[in-house]
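First comes the structure, then the notes that go with it.
So, chain A:
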Amino acid sequence: MKTVGPYAIEMEGISKVFETNRTVALDRARFRVSKGAIHALVGENGAGKSTLMKILCGLERKNAGEILVDGIPKEIRSVKEAYANGIGMVNQQFHLIEDYTVLENILLGVEKTNRWGLIDRRESAKEVQKLIEMSRLELPAGRKVSELTMGQRQLVEILRILNRAVEILILDEPTSVLSPREIDWLFSIIRELRARGKTIIFISHRLDEVFELCDSITILRNGRDIAEGTLSDFDKKQVSFLMIGEPLGALNPKRSPKQCPVLLRAENLSVRDADRKTEVVRSVNMMLRGHEIAALVGVSNNGKQELVEALSGLRETSSGNIYLKDKKMTGSTPRGFRKAGIAFIPEDRVRMGASVSSSVLDNILATKYFEAPYTKRGWINRKEAGKTAESLIREYRIKGASVHAPLATLSGGNIQRVILAREISSDPSVLILCEPTWGLDHRSCDHIYERLYELAESGKAVLIVSSYLDEALRLANRIFVIYKGEIIAELENSSSLTKIAIGELMLGLGRPLSQGYEGDGSSIKAGSFDGHTS
Partner candidate 1 sequence: FSFSVALMVTGEIGGNPIYEMMVSGAESASAELGFELKTVEGGYNSAKWESNLIALAATGKYDLIVTFTEGMPKSVEKAADMFPRQKFALIDGIAAIKPNVYSLGFKDEEMCYLAGYFAGLITLSDLPGANPNLTVGLIGGDTYPAMTDRMKPAFTKGARAVHPDIDVLFSVVGSWSDPKKGKDLAQAQYAQGADIILTIAGGSGVGAIQEALRLNKYIIGVDSNTIPLAPGTILACALKRADLAMNDVMRRAFSSALPYGATERHGIAEGVIGFTFDDPTYLETIPEPIRKQMLEVFDALKNGVIDPLS
Partner candidate 2 sequence: MVTLRDLWRTAFIVGAALGFGLCVILLASERPGDAIYAFFLGPFSNAYFFGNLLASAIPLILTGAAACVSFSASVFNLGLEGQVYLGSFLGVFLTCRFGELPPLVVYPLVFAIVFCCSGTLAALSGYLKRARNVNVLISTLLISYITIYVVDALIETVFIDPTAGLAATPYIHDKFLFARLLPPSDLHSGLFLALALTIILRIIMKKSALGFEITLTGKSPVFARYAGVSVSKVLTLSLFISGGFAGIAGITDIYGIHGRMFRGFSSGYGWNGIAVALIAKNHPLWVIPAALFFAYLENGANVGALLADITPEMARTIQATIFFTVTADALFSLIRKNKGGDAWTPSSTVSSL
């Protein structure tokens, strides 16, 4: 099993030790990519994928090993040098300037100037517009990034690298925040790039995607490469076995709910956006029952985020009411919502859902410290907190140095696990979570699903917000579709419900889609919606 040359990239004997927490992230790893291939890099959370790619693009320094680009040894000490060598990377954790516009972000570092050295606005706008059009996207070039959804931000990141005309393109878990439609768009772009002779490195935990898209693969485990080869030599079972070192357990079956009392109820709920002008959620009525998992789906910018933030007390409502059981929650503080038993995991994990510079322990404690047994008359019981943290780390298999290390030293997937572990363990009566399996490897996904089922079974209500329709269909008993701030459909999840049908509703169409659509939210312009991969 070998990938074939000539290689665009050869990394030999790469080692990386993080001094801060003495973690061996990479241990003499070898990584080779054939020219013009779409190459998958897979591995468990914390296997070292991101670190390896960051070394390749100059964001991290290696401790040992050598890098060859097109057969020539290269030292890549900064992102700039990586660009100079034709290497560009899309990180999963976004690296965009929030208060720059899409246009400014795309051109950052490669601005067009006129002969006075000033930025040529007209030329820039033209260029970016052309880029956006060429990639068949619909992105507001003049909008600030802070106003975009996570999916749109991901697209901006990708466009930015495309604009750099790199030869080797690294995509670190690009699909986790994208909608099915956007994923299709991305895959077609990637294939187009391959056709133009570019090399693409693709990191994903979704093996379906890997097998659909890629030509060859490298599997990383505990910082070492344990297999590489053309993808046709592998099957999914084999790959996941190689990734985790043990066979994958059987999929847990979906469970059907009992009829249960309503736990959370929104009544004519409306929410205005930040500048209080437009209503982004309009008179929503919805109910979450105990014993069930519901899903909220919708195209970005249709009020999904605002609605769940309002339901969890983080956003002011402009009218209507929220009830937990029969208690009116409207106007209560975020703390009030938490105390009443509503837990929430936001989409923006790194900024809102966690404090990356705080320790793992503090991150876990943050939503618990004010209650017994962690606090007593204003004093925190750190021992108790430490015990809880340790047990969560064990249960959720969180891999990292210690509970006292800053969260930022954990791998992306492990950060997700910390957040999930914290919220699920708070034993909420209602759990609202966005993108439940974002960045998680296969095994962790199953683990999380299991936890969600358990929660539901014990009589709690779970609402997931997922852009991954497969997941929604697999987990949920009921699916709410939001469009332009209104819940336009509430569907029972039965075998007759298809992704295509949901997709149409999400676009505000009542009939099968044939031509384009006029929806204002989605980023993709034309082309048919034909569900997700495989």
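A few remarks follow.
Here is the rule we use: contacts are C-beta pairs under 8 Å (C-beta built on N, C-alpha and C of every residue); 3 or more make two chains touch, one makes a residue touch a chain; residues count from 1.
Here is how the candidates were picked: all candidates are chains of the complex that A comes from, given by their letters.
Fair warning: this is a prediction, and the values are worked out from it, not measured in the lab.
Within this complex, chain A is touched by candidate 2 out of 1 or 2. Contacts from chain A toward candidate 2 in the complex involve residues 19-21, 314, 333-335, 337-339, 344, 346, 351-359, 362, 365-367, 369-370, 375, 378-380, 382, 401-402, 404-406, 408-409.
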